[in-house]
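Below: the structure, in structure tokens.
Just one protein chain is left out here, and the rest sit where they should.
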Amino acid sequence: MSILTLNNGLLLASDGSVNPLYVSADLALWTLIIFGGLLFLLGKFAWKPIIEGLNAREQCISDKIDAADKAEQQARTNLKQYEEKLAGAHDEAAAVMAEAKADANSAKEKIVAEANEEAIRTRQRALGDIETAKSEAVRELAESSVDTAVGLASSIVGRALSKDDHAKLIAESVERFSSPGA
Amino acid sequence: MTMSSLAGIGIGLAVIGAGLGIGKIGSSAVEGMARQPDAASQIQTAMIIAAALIEGATFFAIIMAFIAG
Partner (left out) sequence: MNKDDEAVDAHAAPAEAAGGGLELPRGGEGHGVAGEHDGHDHGAGGHAAHGESLGMNDQLQANMDHYLDIGHLMAHVQDANFIETPGFLGLEYTDDQGHVHSGFGIPNVFGVEQPVVGTPEAPVLTLRPTKFMAIELVVAVLMFLVFCWLGRKIQSGQKPKGKVWNALEAMIVFIRDEVARPAIGKKDTDRFLPFILTTFFFVLGLNLFGMIPGFGSATGTMAVTGVLALFVFGVVVGSGVKKMGFVQFLKAQVPTMDLPPMLKMVLVPLIFVIEIFGMLVKHFVLAVRLFANMFAGHLVLAIFVAFIGVAGGTAIVYAVAPIAVLGSVAFSALELFVAFLQAYIFAFLASLFIGSAQHAH
């Protein structure tokens, strides 16, 4: 008979040769002993350390993750602080710079103003000197020309003029000299 | 028609039913997983439970057919 023809023999055989559902008492008993013994031995010697070891490792990993989280948090706060500090330093530097610039500006202005003043003063002094020298020269010229004229006149007139005459003549001469320039 | 050939037909019918049922479960589960990949593991669990229940009923039918046949 082929596999294609199902038959009653499938369940009727008592020795288990062609009955797929046949339960062999020997094999069942043996399985009971083997599996029971395996359960006991493995539970005692293998699964306990394995499960405990895995739990311990898991605990260790989760602890380390927590620690890493904490460290990251710490690093973040530190970074923030440093960034704030850095920003403060930047502002300070800018302020110092601005101050220095302002100082330099004011110093420059002061120097320029002083120099201007000095120049003006020098010019004025020079002008004053020129004026003084001019009037001195005019006076000296007048005096010497009076003297010359007196000398000439004395020699011409032949007589010495009095002191009053000299003064009168000097004043007339100065008048004469200065009037065209006035 | 002998009893054993009837049992054979019975087994065939049981397997057709189970095949359709498990096929439907499989298609729905794959669809569900494609739509919601996050829930894939839960869908798979539910799928296996449902398929196992159908399979159990089928095996029951097949064994009854064996015994009756």
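Letters A and B mark the chains as written, and numbering starts fresh at 1 in each.
Basically, contacts are C-beta pairs under 8 Å (C-beta built on N, C-alpha and C of every residue); 3 or more make two chains touch, one makes a residue touch a chain.
Computed from a prediction, not measured in an experiment: that's the story for all the values here.
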One chain is left out of this view; which of A:A28, A:L152 or A:A171 touches it in the full complex?
A:A28
Take the complete complex as the reference. Which residues in chain B touch the chain that isn't displayed?
41, 45, 48-49, 52, 55-56, 59-60, 62-63
Using the touch rule from the top, list residues of chain A that touch the missing partner.
1-4, 7, 9-10, 13-32, 34-39, 41-43, 45-57, 60
